[in-house]
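Before we start, here is the structure in question, set down as structure tokens.
On to subunit A.
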Amino acid sequence: MLDEGGAAVPAPPALELRNIDKRFGAVHANRAVSFAAARGSIHGLIGENGAGKSTLMNIVYGFHRADDGEILVDGRRVDIGSPQDAIAAGIGMVHQHFMLVENFTVLENVVLGVEGGALLRGGLDRARGELEKLARDYGLEVPLDTVVAELPVGLQQRVEILKALYRRAEILILDEPTAVLTPQEAEQLFRMLRLLRDQGKTVVLVTHKLREIMAVTDRVTVMRQGAVVGEVATGTTSPRELAEKMVGRAVLLRVEKGPARPGETLLSVRDLEVRDRFDVARVRGVSFELRAGEIVGVAGVSGNGQSELLEALAGIRMPSRGGIILGGRDLVREQLDPRRRRALGLAHVPEDRLRMGVVTGFSAEDNTILGYHDRAAYNRGLLLNRPAIHAECEREMAAHDVRPALPGLRIAAFSGGNQQKLVLAREIDVDPRVLLIGQPTRGVDIGAIEFIHKKLIALRDAGKALLIVSVELEEILGLADRILVMNAGEIVGEVARADATEEKLGLMMAGVKGEGHA
Partner candidate 1 sequence: MRPIPSVRALVALACLAAGARAADFLPAIVYDMGGKFDRSFNQSASDGAAKFAKDTGIAVRDFEITNAAQREQAMTQFARRGASVIVAIGFDQASAVEAVAKKFPNVKFAIVDGTVDLPNVQSINFREQESSFLCGMAAAMASKTGKVGFVGGMDVPLIRKFALGYVEGVHYVNPAAEVFENMTGTTPAAWNDPTKGAELAKSQFGRGADVVFHAAGGTGLGVMQAAADMGKLSIGCDSNQDYLHPGSVLTSAVKRVDTAVYQTFLGAKNGTWKPGKIYLGLAEDGVGFSLDEHNRKLITPEIEAKLDEARADIIAGKIKVSEYHAQ
Partner candidate 2 sequence: MNAPAKLPRWAELGLLPLVNLAAALLLSGVIVKVLGESPWAALKLLASGSLGSEENIGYTLYYATNFMFTGLAVAVAYHAGLFNIGGEGQAYVGGLGVGLVALWLGGRAPFLVVLPVAILGGAVFGAAWAFIPAWLQARRGSHIVITTIMFNFIGSALMTYLLVNVLIKPGQQSPETREFGATAFMPAASDLLAKAGIDFSPSPLNLAFVVALGAGALVWVLVWRTRWGYALRVAGQNQAAAVYAGISPPRIIVQSMLLSGALAGCLALNELMGSQHRILIDFPGGAGFVGIAVALMGRNHPAGIFLSAVLFGALAQGGSQLSFDMPKINRDMVVVIQGLVILFCGALENVMRAPLAAVFARLAGRREAEG
């Protein structure tokens, strides 16, 4: 890449890594990774979960020390042993989970750790002026005196970026920045990143989403199993090519499916209201029906009541009002617990697999019977029927291509995708009539996503009713036959798949009701 000024000697990369090697015990997280990002560019780093992207960036930011290799900033070797060293070298990082003090104001958060003296006042005043300038230069307007907890997520992310810039970062690393954003917020973020690049900053964007890489980066480095497997200019590649590099084989990015043939109504929800433990209504007057042979998707920005809706349907939360009718019985009035709902043919793949769907300390086979441990097939008299459980787990592993196919292995040792396949296998194996699925592919590799999506469509075609809650719009669009959009606990609209576009859904997710309004 030539220097734009046309000078004969190309400028050294803003950030260069040479042969970075890192092990955690037996895990070889980074294998001689070399990476370079040019000054004034947006450089993507993509790979599946566990490919070593985060480890690599944590080394750059001083959270870990590499076993081997070197880091160069503007061609000079730097020794980074802590985040302070990284900041001193002009590197800033925006983490997936924000590192903000929620009950401090924006200003206080920004100066935290660099107050510049024992007395706060002087530092704050100086910071205010500087931040106002930064905000003007980069389009990063944030109300400086608002308490962070009161800001929407997108603005909180801006605070993180401001923090880095205030510390004179020339190189900005963003780790999965769009995970918490609406499509519109993500688009805003990308505009901001382009502005930063145009002003000469270097941005490293770590993500597993192909779409973002294509949308915003100049070059992209692909990692797989701790090693770099390719680096290309974004303009010369395609999502398919990148996906193949990431996974190591050809993958289908969107699963083919035929039209839905909805049958009888299996589940109907009437005027459902769910309150949290602070007695705040999280689901307000939600009604809908779910029919055999269709997939209904629930779209919405995380935290708008989808989780509570799903848990209320599954019996984990008791609604404060309304009805859930399954097979002629009102689950709310009868106060049925999850176990009895399962017996009525209602299966549930929870949103947060690790928090709820599996017991991480258990083996795969012990997780096979979670929720079903008192079924006759798994018991023999007073004792659990271990051989039967083992055989069942082996069968499910084979049927769902779970790797490694070791029933005795701790569930935590499986990749996210394989864990999800096991949970899905467990829930569909009992032949439910209605299947509730939260975030079907959260933290799941591209290869496994394809498998899971195929499986879900097969279930639909077999006459099951599926309700899918996902914050990934792409996923909703790829799977659902009908889409419900939630905002602030209400269903703000229902869109048939054929009429749905990402833009339209995005607006509804942001609270703009009804149709139209392009």
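Everything below uses one rule, namely that contacts are C-beta pairs under 8 Å (C-beta built on N, C-alpha and C of every residue); 3 or more make two chains touch, one makes a residue touch a chain; residues count from 1.
These made the cut because all candidates are chains of the complex that A comes from, given by their letters.
Not measured: the values here are computed from a predicted model.
Novice: Just to confirm the interface: in this complex, subunit A touches which of 1 or 2?
Specialist: None of the others touch subunit A; the one that does is 2.
Novice: Considering only the defined contacts, which subunit A positions touch candidate 2 in the complex?
Specialist: Interface residues on subunit A, with respect to candidate 2: 23-26, 29, 54-55, 58, 63-64, 314-316, 337-342, 348, 350, 352, 355-362, 366, 369-371, 373-374, 378-379, 382-384, 386.
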